[in-house]
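In this view, the complex is presented without one of its protein chains, the others remaining in place.
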Amino acid sequence: MTVSDTLLEAFGADAIATPADLIPTIQVPLGSIEAAVARVQKEFGYTRFVDLTAVDLLSREERFELVYLFYSLDSNAWIRLKTRTDQQAPSITPSVPGANWYEREVFDLFGIEFVGHPGLTRIMLPDDWQGYPLRRTEPLGSEPVDFTVTRKVYGTG
Amino acid sequence: MSTDDRNGAPGYILSRLEDWARESSIWPVTFGLACCAIEMMATSASRFDMARFGSEVFRASPRQSDLMIVAGRVSQKMAPVLREVYDQMPEPKWVIAMGDCASCSGVFNNYALIQGVDKIVPVDVYVPGCPPTPEALLDSLIKLKQRVAANSRNVRHGAQTSVGVGIAHNGTNDAAHTA
Amino acid sequence: MAQAEKSAERGTGELLTVNMGPQHPSTHGVLRLELVLDGEVVVHCRPVIGYLHTGIEKTFEAKSYIQGVVLTDRMDYLNPLGNNLAYALSIEKLIGCEIPERATVLRVLLAELTRVASHLMFVGSMALDLGASSPFLYCWREREHILDFFETISGVRMMTSFIRPGGLVRDVQPEVLSAVSAFLETMPGHIDEYEELLTANPIFRERTEGVGILSADDALALGVTGPTLRGSGVALDLRKANPYCGYEGYDFGVPTGTHGDCYDRYLVRVAEMRESVAICRQALDRMPVGSVRTSDRKVMPPPREELAKSMEAVIHHFKLWTEGICPPAGEAYVGVESPRGELGFYVVSDGSGRPVRVHERAPSFANLQSLPKITEGGAVADVVACIASLDPIMGEVDR
Partner (left out) sequence: MLMAPPPLVTYLAIAVLLVAALLLVTGRLSPSVPSTAKARPYESGVSDPVPTQTRWPVRFALVGMLFLIFDVEALFFFPWAVILRELGWQGIGLVLSFFVVLGVGYLYARSRGALDWR
């Protein structure tokens, strides 16, 4: 499905890309993400919140990329909003209750604080856990497998 | 009348009776965590029917159970819960580590899982497989029954952890375990 | 939570905090609920999850794309083939490779069989939670048949990893297809048996009708999808709305409820089982002949006999089993209808053999967010019926 022209003139042609899965992807600056979400939901009819996740791009500045996914019930199509952030991001939970746990999960695994979230605590890991595991800077945390042959190598046993 | 000397002394019959009683009705506590829990339910369902071995009743509370089948992967957040449930089970008690995740955290060798449940609780029988087929679980139950029939009082724990060890819970992966 | 000021401000009497904890017979896995009760009435319910967090998304980044298929089996362990399908579709969309017709039809057949098996598990465990233990044994009798089919075609009962990017691992033997069609003849009769046991059962209706009502706009606001949303009356089914794998060619209904209570969610899932059986039958009727693997050698290794003859086959074979699939840089998300709702894998790749990020949009994660809304105000005993009616799988909630 081609990108509808209302989207084009709303966000400008350069902000919209269409990746392999033909879901229109709109790059939005961090400051105006709440406005963009409200606009996408109200004006263009993508009312249903589907998914929010973060991608750690390890770039110098604005390291994390927040990816929002919305779905429109009448035109049966998805739309994706992307924004770049380093540490903080405005929370959309007050307007979109469905994003509550998603934001808590992104905070828990990436360490991105969502300003304005009603209860931003860890959701997956134990409360006294240090570190944010899904960051690419953190190791996988795997333990060497205790084969008898590797015991000399790792000095275990 | 000491009940656990085995050499035909007066307590012999009673201890044989005791072993037989314990071996023939081992009640597992419902400790289904992940995919192995579905196979554990399949084992207790109509086709594989764990009831033939006396383990029909899955007790919800640890107070009334003898066996803990750790069916699934044990995450760092679940470790103290597992230890708590194990401690609250009355002696004599046994543990079956069902599946690769419980035995050595199989497919997932990462920060989130306890690498093998024997870092927290002493394990008696390890069941390979991901998830192990119901026949494999029944086979492990039979092996456990043979061990219990031999000597149900002196419970030998094959694990590295002695009773009552605390779990280092600062989130690091190498949970304290004594050799 | 200090009870003193809480009850003072409520003034309705002493509030009691009860922990319906991770080790509980009817929380469908390791879900913990902190319930604040005023006598029997649930005043506040706070779900605590994370007790099965397995770090799967971090493990994806350390594995190649083909190895990732093994991880997808273990996320939603009641719907392994559905997860494989969603992951495979995302990667195929990223690469843009076409798969043969027979592979698509077989994928539909396997996905629908897994849906029937998952709904059987739902009916069995919901009845067991509410005290009826006989439906559990009947449902698992049919589920064992379906698991036998999976064991015959892939060697494993549950974690088959049978659907991979580029088609299927190997072809399905014809005698399995005839056994499946024989099984499909008996299935509607079995579903009538379950309905006789439960649907008109006054105790079951008393425990589920009018319990845990979720209105349509609450459900949409919280991101609930699947049978839970359809139980509230919204007929959103991705197999109809955004067809994939040729679903537009099959005719099947989308059952929806009216009140959005536990009973409607149960009825929707049982009706869906009948629809899935119909889809399976149509898939069997139109089963084309041909290979089940894509001819694109960058995605699927060439057949064994070709290795002896051509040098390119050996090179492709070697490249695939060392570096794995290398999709072009980009991202892809394909929404698939799993037995619990909209399931999709958001795959971000940078052209190398390892994915940059694989995020699973788990339906149970969103569905479980609606638990406080449907349990608060009800009785403690109804919390059990509400959890069972949401049919959450903690493997995909905690990932």
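Letters A, B and C mark the chains as written, and numbering starts fresh at 1 in each.
The rule is simple: a residue touches a chain if its C-beta (ideal position, glycine included) is under 8 Å from a C-beta of that chain, and two chains touch if they have at least 3 such contacts.
Note that this is a predicted model, so its numbers are computed, not measured.
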item: Which displayed chains the unshown chain touches; value: B, C
item: Where the missing chain touches chain B, by residue; value: 3, 14, 18, 61-63, 80-85, 87-88, 90-92, 153, 164
item: Residues in chain C touching the chain absent from view; value: 3, 7, 13-24, 32, 34, 38-41, 379
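Quick note on the criterion: only the chains that are shown with their structure count from here on.
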item: Computed distance of Cα centres, chain C from chain B, in Å; value: 29
item: Euclidean distance of C-alpha centroids - chain A vs chain C, Å; value: 23
item: Sequence positions of chain C contacting 2 or more other chains; value: 50, 53, 55, 58-59, 62, 398
item: Junction residues of chain B - those touching two or more other chains; value: 76-77, 110-112
item: Contact set on chain C toward chain A in their complex; value: 49-50, 53, 55, 57-59, 61-62, 90, 93-94, 96, 220-223, 234, 236, 241-242, 328, 330-335, 342, 344, 346, 348, 356-357, 359, 361, 365-366, 368-369, 398-399
item: Chain A partner contacts - residues on chain B that touch it in the complex; value: 76-77, 104, 109-112, 115, 169-171, 173-174
item: Residues of chain A defined as touching chain B within the complex; value: 124-126, 128-131, 133, 138-143, 145
